[in-house]
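A protein chain is absent from this complex, but the other protein chains hold their places.
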Amino acid sequence: MREFIKNRMAFAALVFILAILTLAALAPFLTRYDPASTDSGSVLTAPSREHIFGTDRLGRDIFSRIAYGARISLAIGFIAVGIASLIGVLIGAIAGYYGGLIDYLLMRFVDIMLCFPVIFLILAVISLLEPSITNIMIIIGATGWMGIARLVRAEVLTLKERDFVSAAKVMGAKDSRIILRHLIPNAIAPVLVSATLGIGGAILMESALSFLGIGVQPPIPSWGNILMDGRSTLGVAWWLTVFPGLFILFTVLSYNILGEALRDILEPRLKE
Amino acid sequence: MTILEVKNLKVDFNVPGGIIHAVDGVSFDIERGKVFGIVGESGSGKTLTALSILRLISPPGNIAGGSVIFNGLDILRLDEKDLRGIRGSKISIVFQEPASSFNPVFTVGEQIVETIINHQGVDGDKAKALTLEYLDRVHIYEAKRIFYDYPHQLSGGTKQRAMIAMALVNSPELMILDEPTTALDVTIQAQVLDLLKEIIERDKLSVLFISHDFGIVSRMCDRVAVMRKGSIVETGATKQVLGDPRNEYTVSLLESVKALSS
Partner (left out) sequence: MNMVRCEDLKKHFSGTAGTVKALDGVSLEIGKGSFFGLVGESGCGKTTLGKIILGIIRPDSGRLFLETKKVQVVFQDPYNSLDPKMKIFDILAEGLIIQRSFEKPSFPRKRESKVWMPASAGMTETQNTKYEIEKVLGMVNLPNSALKKYPHQFSGGERQRIAIARAVITRPEFIVLDEPVSSLDVTIQLQVLNLLKDIQKRLDITCLFISHDLKVIKFICDKVAVMLRGRIVETGRAGDIYSSPAHPYTKALLKAAFYDNMKKYG
């Protein structure tokens, strides 16, 4: 019974994510209005047939902004997680493979990074640099690799004792070959799970930053800064808050469910 | 006098690709006081057959059909309470890996005492005395010390002897031995097999002996069944099956064994 419900949720999550991705990819074809075009005639209008999600203070169509915003928010999510995975996999594999002092130093570095309250670190960095989309991607990625590093290190620790690694060593394989060709491909499963779950986290982080005004800067739409706009008009224009909020909620939820489903598929030993 | 009658036993496995008939209609009888062997290669279904007798099959496997008649009752149709009454007392089992039947968190003594109390209802002191007696019977020379040891502190051979003691302590009518010496060193194997032979003969136990090793089966069993891919291909007295095999699979199996034994 539980299996059935879990499977249905995973399927629903997958469908939702595909829908959002389609929305983002085909935004120009699915929206009627340019997300940047203002219309002082229809300022703060409630959802109607012309504007299905309503309009904001400048008369911009919310649905278009959410659709185009999806591009930004999702891209940031993917690339930030990509950066985090790259850093995490390399650090984890090197620490796990070499052990000793290298492992010790790298893991202490991980510990230090984990001690930072990430939000404040990001706030500090962003306030020093300009809040460009690239910077946001990099900083979210650079502060989210630690979990992956630990996971990969743990996998590599067991993997390096396996016979096929010893066989490669006897054949004369260099360390780089062993790490890149043998260890990392076999350690990738938990990384996929972690990365999928991480996408949700990255999207949330971006939304928070944009909401605070130091993320994606207007007029470029992102789910977070639409929320920011809606803050002051919450009482009169609920649609400015509710719709982007719901999108963030369901997207992050879907990625989390998908990540859990991936975990069930890729790590069956934990199932029992 | 038949003590166990297995009729058309079937065990299926539900895997993504479909259903695997791991045990596909297996039938045999075990005579009281005799040792019946099942020999086969890996994947033949011999261990699953042994586990089915005590209904120890867990998902994705399930017992799909047949009957296992013990003392007039079909074990496969008993309710949980009666089944628990049989397991560990009337029918006991010794596994290949002693690690899997001993709980690492409790001492060896505690675990044997527990099974005695569960099945015989005697008090703690009597149970302890009985435990020590049986540990001694399986030639564990420092029974008093081993009683207080944890499983991981024992050597493979000692652990296996302790498991045999645990299997005997409730005076079972039928003992199932699933590759009891495969995980042991060769010299220890010989010792444990000698021990088993001694106990089986002295207590006139009825035994189901599972092995992949023809040589061991030839020493220990009165009758033997050869299993292949879920079915029994040949049954008979050990001397006859080994000396004059009728089935071609048995013949090829024996040839490999003899080639390595010469």
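First chain written, first letter: the chains are A and B, and each begins at residue 1.
Just so we're on the same page, a residue touches a chain if its C-beta (ideal position, glycine included) is under 8 Å from a C-beta of that chain, and two chains touch if they have at least 3 such contacts.
This one's a predicted model, so the numbers in the text were calculated from it and none came from an experiment.
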Query raised in the report: Looking at B:Ile69, B:Ala99 or B:Val257, which residue reaches the missing chain?
Result: B:Val257
**Report entry** Option touching the unshown chain, where A:Cys115, A:Met171 or A:Val236 are the choices
**Finding:** A:Met171
**Report entry** Touch residues of chain B, complete complex, unshown partner
**Finding:** 41-42, 156, 185-190, 193, 212-216, 218-219, 242-243, 252-254, 256-262
Query - chain A, residues in touch with the chain not shown (by the definition above) - result: 162-164, 166-173, 177, 181-182, 185-186
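The working rule: only the chains that are shown with their structure count from here on.
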Report summary line: Expressed in whole Å, how far the mean CA point of chain A lies from that of chain B is 54
